[in-house]
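Taking it in order: structure first as structure tokens, then the write-up.
Entry: chain A
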Amino acid sequence: MTENPEQENQTTPQSEEEIRIGVYTCYCGGNISDVVSCERVAKQMRDMPNVVISRTDMAMCSDGGQALIENDIKEKGVNRVVVGACAPSLHEKTFRGTVTRAGLNPYLYYHVGLREQDSWVHHSDHYAATEKAVRLMSTGLAKARLLQDLDSILLNAEKHALVIGGGIAGLRSALDIARRGLRVTLIEKSPFLGGRTAQLESVFPVNTAARDTLHPIIEAVMAHPNIDIFTQAEMISAAGYVGDYQVQIQQQSRGVSDDMAEATMEACKQEVPDEFNYGLTTRKVIYHAYPGCYPASPAVDWENYDGEPLVVKGQPTVLYNELKTFDLTVGAIVVATGFNPYEPRQGEYGYGEIPEVVTLPQLIRHLALFGDGKKLEWNGHPVRDVALVHCVGSREIDGIHEPHEDGQVNDYCSRVCCTANLHMAAELREHYPEVNVFNLYEDIRTYGRGHETYYHESLEKMVRFLRFHGDDRPEVVAAPKGDTHPVLVKVRDHLTWGEELEVPVDLVVLAVGFMPRDVGDLVEKLKISRGTDRFLAEVHPKLRPVETAVPGVILAGTAQGPMNIQETVAAASAAAAKVAALLASGEVELEPFVAKIDLEKCDGTGACVEVCEYEDAIALETFTVDGRQVQRAVVTPANCSGCGNCVSACPNRAVDVQGWTLAQYEAMVDAITLDIPELMEVEA
Partner candidate 1 sequence: MSDAKQRAALLKRLREENAETVKRTQALLKEQKKVQQLICQNIREKSKTVPEIAAAVDMPTHEVLWYLTAFKKYDIVVEDGMCGDYILYKRAEEK
Partner candidate 2 sequence: MENIQVDALVVGGGIAGMQAALDLADQGCQVALVEKEPSIGGKMIALSKVFPTLDCCSCITTPKMSAVAHHENIQLYTYCEVQSLAQNGTGYISKVLQKPRYVIEDACTGCRQCEYECPITVPNAFDSNLGGIRAIRVPFSTAVPQIAVLDMETCLFCGICEKACPADAIDYSQTAEEFEIEAAAVLLSTGFEITPPDAKKEYGAGELHNVIDGLIMERLLAPTGPYGRILRPGDGKEPESIAYVQCAGSRDETLGVEYCSRVCCMYAIKQAMLISGSLPLADITIYYMDIRAFGKGYEQFFQNAKAMGVEFIKAKVASIKQDENQNPVLRVELMEEGSRVEERTHDMVVLSVGLLPAYNPQAVYGVPVEDDGFVDIPAPNASPCNTNRPGIFVTGTAAGPMDIVDSIVMAGAAAAEAVAYIHEQEPAGSVPVPAYAD
């Protein structure tokens, strides 16, 4: 995709047109105007060179605000536009659209951040904030004077998406993208599809088995002609950009062929804790996740297989993991890597030390495996009294609760555990009416449609509620030998004037929260980011709720934060909609902020090529100038990130990043350091 060198030469300023700038200072509904005197800023701008009009508005981004700009372009001949408002990440595109509608090139617009960079950080000093606003706006003006028409880069988009994760979010995303007519490759790290949903039993709000919801989706995904599924597969590298990501997938062998599967499984004697049952049981290293799982054929757990030969039908057989690697070009990547249930620390509420302390996911598996609906037992002993403890690993308070390995506490609410816990409480009372259930909580958050029913049901079924405070959580200790019960739960109950209670129980169930999965390698490879809660971060919860800051990398489901199944499925579909919007037209538009060579100045030193960190972004090519063969640098815009390394390396100042030229920077630096007059009557 080499550009025509003839075009490369067109770096001369556009004609001698008069620069006529419209400057707009936004109140941002008070966000800016409560601190910065916007009127003062606007007045100050009015006297600046080239400024034709300087206005304010309560919300420049509103239709009315945008209409002001449009009118000024059409009627006052404004040909450069500067808006001082929120961060460019929010509304730069909005205003580019505005100026385009009025007939201007979208890049004759410059966005100054007066909110994040000024009013929000200097809210205690109105005068200084206003002065800073004037300076920031002045730099905007300085840049605007040098803005030129630019054309965004149009590229073909691969109508193919990679979905990472075969839980319900990944499955649902894949299905919706495929139903839309796009191709999908779905990869799943484990040998089986279904993720965490497969480990659940009766789920709220429908009270049907989770797998009854899950399996039809898996079947639809497996049957869909547009979807390829790879289990035991991981993305090991990624390069490129939206519309054209080159990814490398590595897949492990399943290990046994279908015809030998049963015999090999039988021959295998090596057992490991079964993660499907959260370690309550063991399984062989050749295994099915659960009866009826997808795909149906067993797989070898390579991480744990000891490499010893198995005697299959009398033959010693060694299993080999032949790694298969393949390349794929996709237009977008959906990250649906899910979550882990919080694993309490050794000793946290007695977990790992007192055998009668389990997590809620473990109890769900225990009941699925051993619950006969008649008698509840734990470790062979009848269970008479159960304590369910909320908020384990959630709503932790910095400075009060012990930080986790990474030094942070889980200060978020895990959203799902309250309803799940009350669902369990009601079920226990329903199926095992002789069991007393104590529910220890801070706040009951049965917020969703149909969730409050579980609270009501629990109350009706005489579940006993005890309320603790977040900074004074219950304590779980082993009861002295000879006590009636093996465990004591100590709690200060705030439903009864803070009474200190000791509840003897046979089983303590910890309603553990959501933990972000360790997807550090993926974060690095895709250059996406995590929020302060360590879950993957969206750009903006309301403006771009399923998009990451990297174009074409979309989030689906609990990789982004705690969600229940319904919310996960909705988020996954929303992710699919975003992928379809990106790729459906077969073209993506990239911003034109890429390196540009002035061939007049370039003498082919190659310094730019040396410092470039991007593949195929800049290269030396041979040109014929005056009958001589010379080397000149040529940029492939699609591969250029606009980082500017080449600009600093070039000894001849022959490279510039379009839209961010050295001349523009210099003008901006000059403007920000200029003396500005005393700002009278600053009043926000």
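The set was built so that all candidates are chains of the complex that A comes from, given by their letters.
Throughout what follows, contacts are C-beta pairs under 8 Å (C-beta built on N, C-alpha and C of every residue); 3 or more make two chains touch, one makes a residue touch a chain; residues count from 1.
Keep in mind it's a predicted model, so treat the numbers as computed, not measured.
Only one entry among 1 or 2 touches chain A in this complex, and that entry is 2.
Chain contact summary for the complex, chain A toward candidate 2: residues 27-31, 33, 58-59, 61-67, 86, 90-91, 94, 97, 101, 159-160, 176, 179-183, 203, 205-206, 210, 213, 216-217, 226, 394-395, 397, 411-413, 415, 418, 443-453, 456, 467, 494-498, 531-533, 535, 540-543, 545-546, 560-562, 565-567, 569-578, 580-581, 584-586.
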